[in-house]
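With one protein chain withheld, the remaining protein chains of the complex are depicted in position.
Presenting chain A:
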Amino acid sequence: MLFKDQILFVLQHMKKNKLRVTMTVLATMIGCSFLIVLASVGFGIQETMRNEILNQEQITQIELWGNETLTEEDKKFIEEIEHVNVVLKKESINSTIHSKLEGREGDSNGTFIDISAQKKLPSNLSEGRLPETTNEIVVGFHYAQSLLNETDKAEIERKSKAAQEEGGYYDGADEGYKGEILNKKVELQFFDETAEQYGEPISFTIVGILKEPTYDWYIDSSIVFHDELRNAYPALITSPTTLIYVDSLEHVMPVLDELKEKKYQVYSQVEQLEELDLFFLIFKLGLLFIGTIAILIASIGIFNTMTMAVTERTREIGVLKAIGASPNLIQRLFLMESTFIGLLGTILAIGVSYIISFLANAILPHIVSYALSDENIMNHDITFSMIPLSLVIIAGSISILVAIFSGWRPARKATKIQVIHALRQEL
């Protein structure tokens, strides 16, 4: 029988049992869309979290740890690794630095930064420039806010208490130094480890302000010093870190591997990304498994429909066999029918899933932000549901395979029908 005629033959039968076929297609569609939509949540959340990580500027950065500061030799070696753009040495001061400005005071973390390396990187400043000399500094975005006088302190204490009673906390955003701090001179005191007290105040000029941190809960009141200033304070205890900047995301892993091979202690967000991907792979497999159960339930419908079709057409199968249809052909015709049902249901399901997914992404953020009465959720770019092509392919294959599989036994049954028994059946 020509393939075209087989298809027409099967379609003719499906048309004759429109209602039953439609219901079965519908069941398959519901099962398959359930699978896709469920798994799409896994893909959506993963996408959201990935973006969260990828949006951080540190994504192409590798952190190098170690108690010793990096030797020139090490630095040279690392700089020569392919795709490494910049090696930035940093030393964060373990003790806090005390600031004084116009009767206000504050404590900050301080860091010596290799200014010549920093200059090769894209600017991390929101205003001003990097220090050129040892008496110039750059301060964190919230530095001004951290400079307080006695009235501010009392005010913050009062607001914090009030916030605590309501189960929240107060970040002190309303207080602090309100004027322009760029190009201001501040008095800074380093902690003298030997004398166990703060040293003499020294005057520095603020020449730049860092960008606002990516996380909105992070208060950055740090101070960045020129690395040459380090020599003036040999006794200061510091923790050195080295940041290695790689030219692009896909080259982070190879560089990381090379450094690990040389026994450097390294850390990168990209590794976190890989762990995240592994976690979500398992998570998505779990969702797929649950979703497949829905398809299995739908497959019972297909099994039923096909079994009934075979029983109803017993006489017809007998006639077909009598005039020379091979058992293989009979089996194929029935398998095609269940495959069509599966295919139709799956195609519809893909369409429906995309619609549900679209609606979920459009509506859910509103509901969530309303329920949590948190406006911020709307500003975040949250994907609740995402249907990548791979999901469509996986879910579609599962659905169609299950449909074929559930049509298998009825189709086998059809081939077993004996001509003489079938023809003896009355109309």
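Note that a residue touches a chain if its C-beta (ideal position, glycine included) is under 8 Å from a C-beta of that chain, and two chains touch if they have at least 3 such contacts; residues count from 1.
The working rule: contacts and distances are computed from a predicted model.
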item	value
Listed names "Iron transporter FeoB", "Acetoin utilization transport system ATP-binding protein", "NADH-quinone oxidoreductase subunit G" or "2-oxoisovalerate dehydrogenase subunit beta", with the criterion being the UniProt name of the chain not displayed	"Acetoin utilization transport system ATP-binding protein"
Residue among A:A322, A:I355, A:L372 or A:I393 that touches the chain left out of view	A:A322
Residues in chain A touching the chain absent from view	1-2, 5, 9, 12-13, 16, 315-316, 318-329, 418-420, 423, 426-427
